[in-house]
Structures are given as C-alpha cells and as structure tokens.
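What you see is the complex with one protein chain gone and the rest in place.
And then chain A:
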Amino acid sequence: MPRQCNICQTARAIIRRPKTGQRICKECFFYVFETEIHHTIVDNRLFKPGDRIGIGASGGKDSTVLAYVMKTLNERYNYGLELFLLSVDEGISGYRDDSLETVKRNQQQYDLPLKIVSYEQLYGWSMDSIVETVGRKNNCTFCGVFRRQALDRGALMLDLDHIVTGHNADDIAETILMNILRGDIPRLSRCTEIATMGDGYIGRSKPFKYAYEKEIVMYAYLKRLDYFSTECTYSPNAYRGYARQFLKDLEAVRPSAIIDIIYSGEAMKVAENVKLPTMTSCERCGYISSNSICKACVLLEGLERGVPKMGIAKASSKQIEQDAPEVARRGKAVEPVHFEKLREKALNIRKQRMLNAATSSCSKDTALCECTGDSCQ
C-alpha cells in the first residue's frame, strides 16, 4: 500500500526527506525546500530590492539548483533582484570546459545573462599550466585562492552588488569540524557567517547554508535540472576527506547532525584576548588581505619566478630565495588589473546605467551588454 505524505496527508509519499526522515510527496518537498531557502534569505536580510546579484555558477549541482531557486523565489516573492550567472574558467581540460557547456545551457534555460572570467585571462596562468609547474600536490591552494578573487573581479566587471555561492550545509558543517581539528580560529569564527562584506564593495552570501547536499541533489533530480557531475581531475583535498567522512557517518547516526553542527558553530565565540588578523588591502592588487601582499599575488610571484613553493611550503623565505632560478621572470604572467581600476570601471558602468535608465524608457542597459561578452576584461 502506498504511503501517504506526512505533510499534506493526501498525495503519495515518494521520498524520505534526509533532514527530518519524514516521508513526503514531491510537491511538499519542493515547498519545504524552497521555503527554507526563502526563510534563510529573509531572516538574514541577504538582499535589498534592486540589487544586482551574481550567482557563482560552476555547472555543478549546487550552483545549478541555486540559479533555479533564486530565479523562482525572486519571481514568487518579488525580491526585485536582477540576476546574473558568473562563472570562472580555471582552465582544467576535461573538467571545466565540459561544465562550462552546462552553464551555457543554463543561461539559455533560465534566460539569465552570463559572464565567464578565466584564470588565463586574469592571471596569465590556467590551472593546467599551474599543475604542470607545481605538480599534483597543493594545486588546490592556487585554484581556491585565485577563484575567490576571480569571482570578485567578474562581479566588478558587471558592477554587481552581491555574489551568491552554492555552499551547502554539508560544506559549512565540514568546514566547522575541520577548523576545530586544525585549530584555525580566524576561519572558525568566519566560516559560519552567512554573509560577508568581502572587500567592502561586493557582499557575498550562501543562501544554501542550511540546505542539505542530499536534498539539493534530490531537488535537481526531481526537477530534472541539467547539471554536470564529475569530480575535478586534480587531486581532492586529503584532510577535508577525513572531515567529510566523519560528517557522513554523523549524519547516518543522527540525520539532524549537519544542521546541529552549524548551530554549534554559530554559537561558538572566540575569546576576546585571542588575536585575529586585521584586514587591509594588498599593496599590489588592492584586494582585501590580512598581509601587506595578498595570497594570490604571493602565489603568482612564486609561479612567475619559478618557485611555486612560495606561499605554500613552510620553508623560510631565505630558502625560497636561494632556490629561485637565475632567470627572474618567465614572462608568462599577465599583470592582474588593480582592484581600484576595476572599482572605478564599475562605478562608470553604474553611472552609465543610471543615465540610460533616465534617458530611455527601455530598461535594458547598454552598459551591461557591453560587458557580457567573454572577451571583456
């Protein structure tokens, strides 16, 4: 005999909800999933009407569902947001090129403007060429550091107010556990924040902070969303693997564990006498940094000078200097555009847009069209 949905008591239950263990029907699942995201957005006041929001889109399940849900909620609850897809091309052949095809299809399906920024274009190095130099170990550090900046650069090119990323509850819980295990106090206090101000110009937030990974997959599956699912071809982060496995086990013991961990993480308070790094901007590129030169610039310098261990290995800077080859520069890198310049450009786009809006009744702005092309820098 088919089971009834625990929520509506009428339709046939087709899934067991990972978060609560309830047996529910498809429509009720969509309702609870979307409403929880809506609560997250409203309770935390993530956006204000008229905001231009970039959705960090990789083509994977999280960002595909994020784009779909953001579009749905924006229409349903009249958030008044302007949505954009923002993708980063790391230059990993056999992985990112395929997933970007998915993003391009999503652009068509959801009818949202798309902007792609590539490592090659921003830094002069693609991940493939970085791995060639660095090897398979530690390359995730480069990718992660560069991606964070790349998203902000892309957002400035489009003059966005805010970037949303598809980090889900599992990611956050895992990060909390990992930061306790590694003793990373600054990150432990930061990782539970749902919205961060970033460099003070573009905010960032994670609307899926409380959404279970399994439910995101379920949502994508039931809505038949088009997403790309393959692991990155380069090695995964080994230490995170331990935390991930532990989290999966915890979830098996008690399904609410993931959200319980986030609750715990939010309640933790770093003692007042613990020194936390203060944020300044990088001398070279103007990006937010806790040191005088940001990690991305240090890593880039290392790449250029042929000492890729710079900024990664624990070796002293003296040792690194000694190991540096005679030829100072390989001449491969592009000098990254200074953030001040990008901000100036963004301001100009904004002015232009306002002007256009004032002069013409047509709401489509020319400044935007100028900037959605792939080759735009």
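Following the convention adopted for this analysis, a contact is a pair of C-beta atoms (placed from the backbone, for glycine too) under 8 Å apart; a residue touches a chain by one contact, two chains touch by 3 or more; residues count from 1.
We adopt the following convention: contacts and distances are computed from a predicted model.
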item	value
Name of the absent chain as recorded in UniProt (options "GPI biosynthesis protein family Pig-F-domain-containing protein", "Ribosomal RNA-processing protein 41", "Serine/threonine-protein kinase SSN3" or "Cytoplasmic tRNA 2-thiolation protein 2")	"Cytoplasmic tRNA 2-thiolation protein 2"
Contacting the left-out chain in the complete assembly, out of A:233, A:264 or A:281	A:264
Candidate in contact with the missing chain, chosen from A:140, A:217 or A:250	A:250
Sites on chain A contacted by the missing partner chain, in the whole complex	6-9, 19-20, 22, 28, 31-32, 35-36, 39-40, 43, 176-177, 179-183, 185, 188, 210, 242, 246, 249-250, 252-254, 256-257, 259-261, 263-272, 274
